[in-house]
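Here it is: the structure, laid out below.
A protein chain is absent from this complex, but the other protein chains hold their places.
And then chain A:
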Amino acid sequence: MKKLINYTPTPVNRTLLGLLPFVLLLLLYMASSEARLAINPSDKLLPSLGQMGDAMYRLAFEPSRRKGELVFWQDTLSSLGRLGAGVGIAALFGLTIGLLTGALPLLYSFLAPLLTVVSLIPPLAILPILFIIIGLGESSKITLIAIGVAPFIARDIQRRTQEIPSEQLVKAQTLGASTLQILVRVLLPQVMPKLIDAVRLSLGAGWLFLIAAEAISSTDGLGYRIFLVRRYMSMDVILPYVAWITLLAFLIDYLLAALNKRLYPWEGKA
């Protein structure tokens, strides 16, 4: 009898084992839903898969009566646009600030304390300020996401830049490189994969800020829809929307990881 710590599953078993909790949860849900619906057919709390399918079909394929758009796709497009813009701006800002403060000790002394303090401000607490200053439109939502994740990305890139062995900086100088050349040729390419990793890690927070902003002030978007239909207790819409957001988050993460591997084959190897 081996010790428990020495048991490792075969690849097939590992996949099956990983799928098992999903299947169990789904079965549990279906059983509970059926039990509730058997007692009260108009129960809204645990809709059946069929009911959810019907609701989603309406939202995804039937033009809405008010504006004639396909609500589900419109929501998805708006939300992804906001998330992309917010995280994109944050990545660009974080890369610039992180790289420069990580590489140049003078700039580090100048900006690192400020960056530390700024990163401690809870972004949601300044959402009202954004609404007051920028208004309730798209830009305040994008700004919230950008402000929310930029300090994290900047600090991460800063640390990654500092981790690059100083031997490389010295070597580049002995080959005649200027400060700018070192930044562009030696440091920037090496932090790019770290930037993608930082973006992957910050997407969770990005979704949080997106949904919060949409819940408070919006006319479309995945977060807006969830909070809108909550008034009617439309679990048949909320649950598929949550599942869809989760799937999107998973796909984005997966694509970024694949992109990293493809673009930077040398990454993570000594």
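Convention: a residue touches a chain if its C-beta (ideal position, glycine included) is under 8 Å from a C-beta of that chain, and two chains touch if they have at least 3 such contacts; residues count from 1.
The criterion applied here is as follows: contacts and distances are computed from a predicted model.
Of the candidates "LppX_LprAFG lipoprotein", "ABC transporter ATP-binding protein", "Hydrogenase-4 component E" or "Probable glycine dehydrogenase (decarboxylating) subunit 2", the chain left out of this view carries the UniProt protein name "ABC transporter ATP-binding protein". Of the listed residues A:L92, A:L107, A:A172 or A:L256, the one in contact with the hidden chain in the full complex is A:A172. In the full complex, chain A touches the omitted chain through residues 165, 167-168, 170-178, 180-181, 184-186, 189-190, 264-267, 269-270.
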